[in-house]
Every structure is written in C-alpha cells, then in structure tokens.
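Before we start, here is the structure in question, set down as structure tokens.
Just one protein chain is left out here, and the rest sit where they should.
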Amino acid sequence: MRRLTPYLLALPSWMWLAIFLVVPMAAMASVSLQTGNAIDGFAMTFSFSNYADALSTYSTQLVRSIVYGGLATVAMLLIGYPVAYWIAFKGGRRKSVYLFLLLLPFFVSFVLRTISWGFLLADNGILFGTLKSWGALPADFHVLATTFAVVAGLTYNWLPFMILPIYVSLERVDPRTVEAAQDLYASRTAAFRRVVLPLSLPGVFAGVLMTFVPATADPVNAQVLGGTGNTMIGNIIQIEYLTNLDYPTASALSFTLMALLLVGIFIYAKALGTENVLEAAAR
Amino acid sequence: MRSRGGRVGDRLLHAYTWLVILWLSSPIAVMIMFGFNDTPSKSNTSWHGFTLKWYRELFEISDLTTALRNSIYIAVISTIITVVIGTMLGLALGRYRFRGKGATNFLVFAAISTPELVMGASLLSLFVSANLPRDAITITIAHVLFSLSFVTVTVRARVVTLDPSMEEAARDLGATTWGTFRQVTLPAILPGVLAGAMLAFALSIDDYVVTSFVNGSTLTFPLWIIGSVKTGIPPQVNVMGTLIFGLGVLIAIANAVAARRRA
Partner (left out) sequence: MDHLRNPALLRGVTQPRTRREAFRIAGLSAAALALAACGVQGQKAAPPKADSVKEFWSKQTKHGKVVFANWPEYMPEDKGPLEAFTKATGISYEYKEVINENAEFFGKADPVLRAGQPLGYDIVVMTNGVQLQHMFELGYAIPLDHSQLPNFAANAGAKYKERSYDPGNTYTIPYMSGMTGIAYNTKHVKDDITSIEALFDPKYKGRVGMMADAQEIANFGMIALGIDPENSTEADWRKAGEKLKAQRDAGIVRKYYDQSYIDAVSKGDIWLSMAWSGDVFQRQLAGEPVEFVVPQEGGTIWTDNLLIPKGAANPVDALMLMDFLYRPDIAAELDEYVQFVTPVPAVQDLFKEQAATAKGEEKKALEALVSSPLMFPSEADYAKLRSYTKLTTAQEQVFNPIFQSITQA
C-alpha cells in the first residue's frame, strides 16, 4: 500500500492532464506538421519545414521574448526575494495577511489595472506631467510605448508568483538556525549566503519556473505597453492563429517556444543543482 | 545578541515590503477614484466630478452582474479542485520516487509554458469533437488545467523542505495514514497549500484568453470588461473592482486582528 502512495496521489492530476492537456497537445503537434489553409483544409505532410520557416521568420521576436522574460525574471527575483524574506522571518502571525495583500490587486481585473497604469504613467499625466512642469524631465520623455514599460509590466504582473514560492520555502527555515549561524559566522550576510539562501533554492527555482516561462510567452504586456519594435512571440502566435488562420505556423511556434523554455529551465536547474537538492532534502 | 545594524536592517526590510505592497496596489487607487467619476458619456477616462451614482446603480447592467457572479463561482470551485489534486501531486513529486516522475514533471512544465491562446484553442477543439457544450463547466475545467501546475510547483517547493522522520515517528506511535496526513503533514505544508490556493484563485478570477475560447456564451467578469473596452468601460466595473478590493482589505484586517489575539 505504501508503495502505491505516490501513484494514488498523482492519479487525479494525471487524469486531468492526460485528458485536457496531452490529447489537445498531441493534436496540436500533429497540426504543426500540416500544410494548407483554413478554407481548403489542412493535410498532414510531416512538413518539419514549418518549424524552420517559423523560426527564421520570427527569430527576432523569439529572442526578444526570451530577453524580456529573462530581464523581468531577474528583476522579480531582486525585488521579490527581500519581501519573501521579511514576511517569512519577521511577518509573525500576520504572514498570510501580507501574502494576501500582495495578491489582492490581482483579484481585480487586469484590464482596469492596466488602464490605471496607463493613466498614471501618461506622458503628461499626474506623475510625469508634474515632473515635467518642474523641469525635472525633458518634454518628450515617455515611459509608455517603450521596452522599459513592457519589462516593467511583466515584472509587475508576475511578481507575486515569484514571492510566494520563495516565501514558502523560506518559512520552513528555523530562525534559530540563522541565529546559530550568526553566532558562528558573526556576519549577517554570510549567514544569509551560506545558510538561508541554499535552503531557499527550491522556492527560487519554483519562482523562476512560474515567472520566466509565462512572462516570456505573455502577449498582453507587449500589446498594451509596448511601442514599435516590442512585439513578443506571444503576439505573433496570436496573429498567426486568429488573424492569419495559419494554425500550423502557430502550433510550430508554440512548440518551439516551449522547447526553448524547457532548455532554459533545464540548464538553470542543473546550474543550481536543484535536482539534487530536491532529492537530498527528501531523504 | 542581535546587532543594532540588524534592527535597522529589519526596519528597512519592513518598510521595503510595504513599499512593494503599495506599488502593487497603486493602480487600484486610480481604479477606485474613477468609480466616483461623474462622467456624462460612456467613456470613463477624464475626471468630471465626484458622484456616488454608480454605487447606487451598481447592478443596473444585468449582464455585467451575471458575469461577476459567474467569475466568483468559477474561481471558488476551480480553486478548490485545483488545490486538492495539485497538493496531492505536489506531495507525490516532492517526496517520492516513482515511475513516470520525469514525464509528470514535464507535463507540469508543459502546462505552464503553453501559451494561453494555444491552450484555449486546443481545449475548444477537444470539447467540440467530444460534443461537450461550452459553458461554466468547461470554463472550470480549463481553469483547473492551467492553475494545476502553479499549485503543484508551490506545494512541491514546500514538501521538499519537510523532514520525513516526523511522519515516520507519528506512524510508529500508531497514527493511521489519514491521521498522519491530517495532523503532521498537512500543517507542515499548509503555507504552501494556502499560497497555491491564492495563486490559483488569482489566475482564475482574472483569466481572459483561455476563457474566451471555452466559454460558449457564458460571460465572466474579465470577458465582459474586455468586451466593453471598445465602447467605454462603465464605471460600475470600477465600483465592483473597488468592492472586491475593499472586501479583501477587510478580510486582511480581520485576519490581522484575529492573529494578534491568538496568544
């Protein structure tokens, strides 16, 4: 019975994923190798050239997406880790309250939040208009419709997904361990680097997984906050699918994106040695 | 003992945390403000003066009210399902070795990395070929699907930090499997489960792309709002957002007070 435990635990999720993810994904993989158009129909031709074509046409946007996603992830890590740290160690009995407050804005419509940001960051709005009238900024300074805005938007929108998992693994660390380390090492930063940080790695890995991946595939921030030359691969997939009805190209791009992300995460996992840490901790 | 630098550091971090919370909430302030805007036309983008009229006429747009209700029901139900099966999977992945673990990890990753558009479109095709009508049920199914990985990954991150000897000890003392889980494991992973639940709820209540494919003619709050962007988002939407946010703040305060009272 004990040996069956993991299988029983995983079973409901397996079924859900098998039916609603694997089957549609397989169909999509099949479509990615077809040729044709929406009117005359598509036929399976095993055209792997779909992938080559998609890659060469949209290599700029693919690379750009990974760069933007990467920058946003690093930003989220730098901004979010201290928050997770403080809540885990100093949050006291109100830890979940802080977490809840972090997520609360995200229960409210994304559209409203974005429009509100557009209002706040308008070239001559409440923030920049005032600064410009004081002469603190040049007249044609603008944040909206820039790369910075897109990366900032990605950072803003996915930040809780970085903070929460890091918190979750940090909270496990016994503060007395940290104190003991301080007594031994006599330096707070050293204690952090050698004791806390390694113990938080599973959370960091989870955080990166849940932010880098969706941020890279995100079309919305580029659409709303970007200017010319900020188009990301998510936007391209949207256009190929919905406007051009080019299902094979859209599918091929999606799988290419997934493959690139998988490679990225895999490299990251190896670099962190996370696989081994996860196993070691589980023993 | 704690160095003085340490205390300053703590205070700075505390202030910093609040700064981040405020940053995350700043657009909400704008949203709340425009819920009081006395706008004469359908667009709610420039300030015309203070009014409470939208609070009075809150439920006047019946489709919007229905959409909000749908969103809340779907978010609650999908969160519950996701948390249950996701926690189970997180436990399995974080603690045990079993065949198919690698493939499972890959599937979990695939669910996060699939662009929403692709997930929505392929689910729609699946539902159509299975002759399943598209409505609140298919929306819930889709929401569970994309939230599952987030709950799983979060719970797993917590599970790997646990000490299995605690559970062994409990078992040695005669606890049943369920008892061990309920009294030893669950409290230990609870922060992970709750964090996962909050993430899943946030993902569900604000989802647009996937929902737009599998909703049939059932409207959710984000769908309705995006539909109204072209002609102007009515202030009632701002009011509803304000009330949701306000409710959340009240819950947070209540929790904080209750926490202080807990000795």
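Before moving on, here are some points about what is shown:
We just call them A and B in the order they show up, numbering each chain from 1.
We take it that a contact is a pair of C-beta atoms (placed from the backbone, for glycine too) under 8 Å apart; a residue touches a chain by one contact, two chains touch by 3 or more.
Everything numeric here is computed off the predicted structure, so don't read it as measured data.
Shown as candidates are B:L13, B:M33, B:I61 or B:L243; the residue that touches the absent chain is B:I61. Of A:L4, A:L78, A:L131 or A:L242, it is A:L242 that touches the chain left out of the display. Summary of contacts with the chain left out: across B:G102, B:G174 or B:P187, the touching residue is B:G102.
Among A:P12, A:G36 or A:G70, only A:G36 touches the chain that is left out of the view. If you put the missing chain back, the residues of chain B touching it would be 39-43, 45-46, 48, 60-61, 63, 100, 102-103, 106, 121, 124-125, 128-129, 131, 212-213, 215-217, 219, 223-224, 226-232. With the whole complex as reference, residues 22-23, 25-27, 29-31, 34, 36-44, 60-61, 115, 118-119, 122-125, 140, 142, 144-145, 194, 198, 223-224, 226-229, 231, 235-236, 239, 241-245, 247, 270-273, 275-276, 279-280 of chain A touch the missing chain.
In this section, only the chains that are shown with their structure count from here on.
Looking at the complex, you find that chain B touches chain A at residues 3, 5-6, 9-10, 13-14, 16-17, 20-21, 23-31, 34, 45, 84-86, 88-89, 91-98, 100-101, 104, 106-119, 121-123, 125-126, 141-142, 144-145, 148-150, 152-154, 156-162, 164, 191-192, 194-195, 198-199, 201-202, 205-206, 208, 221-222, 225-226, 229, 233, 237-238, 241, 244-245, 248-249, 251-252, 255-256, 259-260, 262. Residues of chain A that touch chain B in their complex: 5-7, 9-10, 12-14, 16-17, 20-25, 27-28, 79-80, 82-83, 85-87, 90, 92-117, 119-120, 156, 159-161, 164-165, 167-169, 171-172, 188, 199, 202-203, 205-206, 209-210, 213-214, 217, 219, 234, 237-238, 241-242, 250-251, 254, 257-258, 261-262, 265, 277-278, 281-283.
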